[in-house]
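Up next, subunit A:
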Amino acid sequence: MNDRGHIASAFDRDLEGIQALIMKMGGLVEEQITSAVQSLEERDVERAERVRERDKHIDQLEDDVNTEAARVIALRAPTAMDLRVVLSVMKISSNLERIGDYSKNIAKRTGILVQMDPMGSSAGAIRRMAKTVNLMLKDALDAYVQHDVELALAVRDRDVDVDQMYNALFREFITHMMEDPRNITACMHLHFIAKNIERMGDHVTSIAEQVIYLVTGEMPDEERTKKDRTSIVAE
Partner candidate 1 sequence: MTDATSGDGTSQPPRKASLLELDARTKKRNAAEARFRTYGLVAVCAGLVALVVLMVSIVNNGAGAFSQTFVTLQVELPADRLDKSGNRNPDEMRAVSTFGYSPLIAAAVVRALEENGISIEGLSAKDAGGIISKEAPAQLRNFVLANPQTLDTTREFTFLANGRIDGYYKGRVTFASAEMDKNVSPAQLQLADALLEIGVLESKFNTLFFTSPDASGQRPEAAGLGVAIIGSLYMMLIVLALALPIGVAASIYLEEFAPKNRLTDLIEVNIANLAAVPSIVFGILGLAIFINFAGLPQSAPIVGGLVLTLMTLPTIIIATRASLKSVPPSIRQAALGIGASKMQSVFHHVLPLAAPGILTGTIIGLAQALGETAPLLLIGMVAFVREFPAGPPQGFFDPASALPVQVYNWTQRSDPAFVERASGAIIVLLVFLILMNAIAVLLRRRFERRW
Partner candidate 2 sequence: MNDMRFTERNVDSTEIKIRAKNVDVFYGETHAIKGVDVDIPEKTVTAFIGPSGCGKSTFLRCLNRMNDTIDTCRVTGDIKLDDEDIYDKRVDPVQLRAKVGMVFQKPNPFPKSIYDNVAYGPRIHGLAGNKAELDQIVEKSLRRAALWGEVKDRLDAPGTGLSGGQQQRLCIARAVATEPEVLLMDEPCSALDPIATAQVEELIDELRARYSVVIVTHSMQQAARVSQKTAFFHLGELVEFGETGAIFTKPEDPRTESYITGRIG
């Protein structure tokens, strides 16, 4: 790790600037996830509305990151680690923006779900899933800041848990829907919410992989353990 700054201090400032944007974005996204799931649990329509509003900020930040990254590449012609910083930042912002979009989607579906009867048990599982993903995101961002490959690898492995939680929820929803056809609408929405969270986990994993690319220069080549078997096994 090269701790010395560039002779041109403005270059350091540029790089720190875009990384600061990512951290800001990450903080916002973490908050969005928490807020969205909380609004679902508490059936809080106003909170859901606020989540949908705030997504604009995240989109704007992604724009900013892309503009700044293009500018740094054009003006500084970064190489080696500096280049990987810029490239990884662009990928990470894209992933964060998608995670933000999923949060917005959850909030949207929450708005619909509150008009129906509460579905009790699954809310807790969803909350647990979201919490796991949120922790993964926090760790991934920490790994990014600290250039910690071990932590990033660990995050990558935890995606297994998220996938398994999703599988469980999937079976639960199928059961519910078979029990009572009137549950279908609600369960479908809840299912999509669960799928969104599972996809969030995949994006966080992608962020962790970018961290590994940033530090080592190579994408991790082991197959990411995918425990989501729902597309393979027709149960």
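Note that contacts are C-beta pairs under 8 Å (C-beta built on N, C-alpha and C of every residue); 3 or more make two chains touch, one makes a residue touch a chain; residues count from 1.
A quick word on the picks: all candidates are chains of the complex that A comes from, given by their letters.
Just so it is clear, the structure is predicted and the values come from calculations on it, not from any experiment.
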Complex contact for subunit A, selected from 1 or 2, goes to option 2
Along subunit A, where are the residues that touch candidate 2 in the complex?
6-11, 13-14, 16-17, 19-21, 23-24, 68, 70-71, 74-77
